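Every protein chain of the complex appears in place save one, which is left out.
For reference, chains read A, B and C in written order, and residue numbers begin at 1 within each chain.
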């Protein structure tokens, strides 16, 4: 996965639809949270064991919602100038210090 | 970024703390949604323009929350057997068909 | 509004559909959070001023989502044995001590 290439494609969709004015960090965080709830919705009436054995339809749906969340997070990080990979590696190292010693 | 290497480190933290029994897909989706709300909280009282110009402290905080969300999504996808990159590329192609023609 | 009467009607719907086994506090909190995101979705691409002047259709939709949230919160409080009115009055008094002196 080349994050820069994906971001270029996300920005191409945005620009083709004239969505740039909507893409403030505030709005992108809201949109990501709405997609997150659509992921949560898949699991809300399942018990934990059922959540490990999704139907093929729900499994595909979960992948789509994860993708929607990731796309909004990538757009958000681009607007804020956050390097998503650096942020992930820094927090992971921090968690290792806190929880894995 | 090597997703497999990151996942191994996430699983090492999980196993060191005996968290595996908590990591049902249902619970991981809930945990991701809680981290998402912590990201949203940064922006809740800012107007859209202010959200584009975060203080250094809020900027760093946003990166940490994005990282927390990503880590739970990676753990979730691992539990479900979802290839996050494939899911992202499939949904991106779908969005291109729907929105960029 | 008589909360007891409303709760009886909510429980009648639940029992008619045999939903009781789904109504753990954990699940009801998740369901409330999904409805909350449907409320947030109404506002996600609006600026703050636009959010003050919803179309009649969005205004009606917002009322429905608020109602969905309230119904899940009432069901949740009933399961947990929380008196919603008492909880509200206690937190309000607390906020008055913290923020209004």
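Definition applied: a contact is a pair of C-beta atoms (placed from the backbone, for glycine too) under 8 Å apart; a residue touches a chain by one contact, two chains touch by 3 or more.
This structure is a prediction, so every number in the text was calculated from the model and none was measured.
**Student:** Residue-wise, where is subunit B in contact with the chain that is not depicted?
**Tutor:** 22, 27, 30-31, 33-34, 36-38, 40-41, 43-45
**Student:** What residue numbers in subunit A mark contact with the hidden partner chain?
**Tutor:** Output for subunit A: 30, 33, 47-48.
**Student:** Where does subunit C touch the missing chain, residue by residue?
**Tutor:** 1, 3, 6, 9-10, 12-13, 16-17, 24-27, 29-30, 32-33, 36-37, 39-40, 42-43, 46-49, 51-52, 54, 59, 62-64, 66-71, 73, 76-77, 79-82, 84-92, 95-96, 99-100
The working rule: only the chains that are shown with their structure count from here on.
**Student:** Could you put a whole-Å number on the gap between the CA centroids of subunit A and subunit B?
**Tutor:** 5
**Student:** Any idea how many Å lie between the Cα centroids of subunit B and subunit C?
**Tutor:** 26
**Student:** Touching at least two other chains at once: which residues of subunit A meet that condition?
**Tutor:** Expected reply: 27, 30, 33, 36-37, 40, 43.
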